[in-house]
Structure formats: structure tokens, C-alpha cells
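Now for chain A:
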Amino acid sequence: MAHLSADNISVAFAGLKALSSVTLDIRPGQISGLIGPNGAGKTTLVNVLTGFQMPTEGSVNLDGKPLTNLKPHQVRRLGIARTFQGGRLFRDLAVIDNLEVTGVGLGMSRRAAVAEAEAMLDWIGISALGGRAAGTLPYTDERRVAIGRALMGRPAFILLDEPAAGMSAQEATDLSSLVKRIARDLGCGVLIIEHNVGLVLGLCDHIVVLDSGAVIEEGTPTEIRQSEKVRHAYMGTAADTALPVAEVLL
Partner candidate 1 sequence: MLQIVFDSLSLGSLYALGALGIALIFGVMRLVNFAHGDVIAFSIFALLWPSTDAMAIVFAGQLPWYLLIPFVLLVGAGLSVLCEIVVFRRFRRANPATMMIASFALGFVIRYFLLMLFTSRPKSISLLPMLSQPVEIFGARLPLLQLITIIATVIILIGLTLFLRRTRFGLEMRAAAENFSMARMLGIRANRVIMGAFALSGALAGAIAMIFGSQTGTVDIQMGASIMLMAFIATVIGGLGSLAGAVLAGFLLGAASVIMQVVLPVDARPFRDAFVYGAVILVLLFRPQGLIAARGTKERV
Partner candidate 2 sequence: DDDKIVVGFATGASGFMEAYDKPAQDAAMIRIKEINAAGGLLGKQIEVVSADTKSDRAEGAKAGLSVIDEGADLVVVSCDYDFGAPAALAAEDAGLVSFFLCAESVKAGIQGVGKHSFSASVLAAVQGATMSEWAFKEKKAKNFYRLLDTWTEYNKGICDGFDWMMPKLEAQGAKLVGQDTFKNDDASIAAQITRIKSLPKEPDAIMLCTMMPGAVSAIKQIRAAGINSMILNGSGVDGSYWLSAVPDLSNFYTPVQGSIYGDDPNPDVQKFNATYKKETGTDPSSQYVYPGYSMIDVWAKAVTRAKTTEADAVVAELEKMKDEPTLFGPRTFTAELHHQNSARYLIVDIEKGKPSVIGSWTISEPVPMNALVK
């Protein structure tokens, strides 16, 4: 069974240790959460997993085979997709073409790529946006298009970097159910970075907490919620107020 793992990853930027010996597993159909304070190294870890950042130490493995020296596009072709903290849509292209690009990048014909892109927009529930230029979309829609783009070619893994940032409670709820469907219906292994604790707790099977580049806690949502360490390092009042949302989802 497919299995993406980061083994003992360390990354240093000119003296700054962004990650130290982080190990992480992602499995198909599972939703893993990655949380932690600002600057903990979450985005950096995703960058390492997708070939945008060379680790100083450690390796990334897909089914036991190392990916560490591959370029981003090669990693993507192996079925590891991601979104970005900023939207990074192809602003001048139509929404449908944004998705098509990934299809084409993965080696589909344009015909096949269009077909899949249409189906994908439909599946996400944003077919109406297909013809819009991506540059004019409001924030939330941008996020959903980005997810749709990452799902093209139905990758085995998808890594989402703060997909719910700036969303209202309602929109976050919608997003949660989309992520669940991705894991369940597409069998994707999902890694989600979020500061919306309620959403993460309600959604994930497994959560990893980073702080200053190191894993400080790991476990099920319940375990994480009860962890004093996590509460101290990360959660503020949000941990309490956000709970109702999580409950709704569960």
C-alpha cells in the first residue's frame, strides 16, 4: 500500500533550524493534521515533501523509495500534490484551464485533461466558476480551485497548507466536508496544516504538533486536545471557542 513518509528530516537556513529530525507518515485515505505555532516549520515540511526544499538531513520516501533529489514536477508526477499558503492560481487563465494545466503537466492529452477538469469542478461543486478568470475570484473560491487543481490526476497524497485561512465558520465547515470526501471517495492521503484548531480536531485522524522545528506531540484529536504542552505552546482562547464547530462536524 502506498505510503508517504518523511524520515528524520532536518532543515537549516543559515543558522536557523527550521526543522529538526521530524518524522511523519501519511497514508491513503487518512487525514493527518499538522499544527503548531507560527514559524514552527510546517510549511517548510510541506516544501520538503514536495521537492521545493532540499532537507539538510533525512529523506522523503514514497513506498520506501527515496524522493529526496527529485524536482517538484517530478514529485508531483509521482502523485504527491499540494496547495500553497497563498493561493498561487494561474491568474490569467480560466479556472478550468487552471485544472487542465495539471492534467497536461501529468502527461494527459488536452482532451483528457479538460474532461477530468470538468468532472473535478463538478465534484467539488464549483462548475459554475469554470469560465471565470482565476485572477478575479474571491478568496474562498480561490482556495477551492487550488484544491481542485491539486486533485487532478487523482494524486495519492495531497498536502494542504492553511486551506481555511480567512474563511468564515460556515465556509470552514464546507471545506471540512470536502476534505473528508477527498480522503474517503478519492482514497487520498491528506495532510492539512491549519490554525483553525476546531477544524483540525474535528477532521483529522491523526495530528502532529510542531514547535520550533521539532515534533512536540502526536496523536489522536482527543489526545492533542488534552495535551498540556500543546495548549501551552499553541492554543489560545480559540481552543475553547472553536470547539463547537468541531462538534458540529463530528
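Inclusion criterion for the candidates: all candidates are chains of the complex that A comes from, given by their letters.
Rule of thumb we're sticking to: a residue touches a chain if its C-beta (ideal position, glycine included) is under 8 Å from a C-beta of that chain, and two chains touch if they have at least 3 such contacts; residues count from 1.
Quantities reported herein were computed from a predicted structural model and do not represent experimental measurements.
Every candidate listed (1 or 2) is part of this complex; the one in touch with chain A, counting any copy, is 1.
On the side of chain A, the complex with candidate 1 involves touching residues 43, 47, 52-53, 84.
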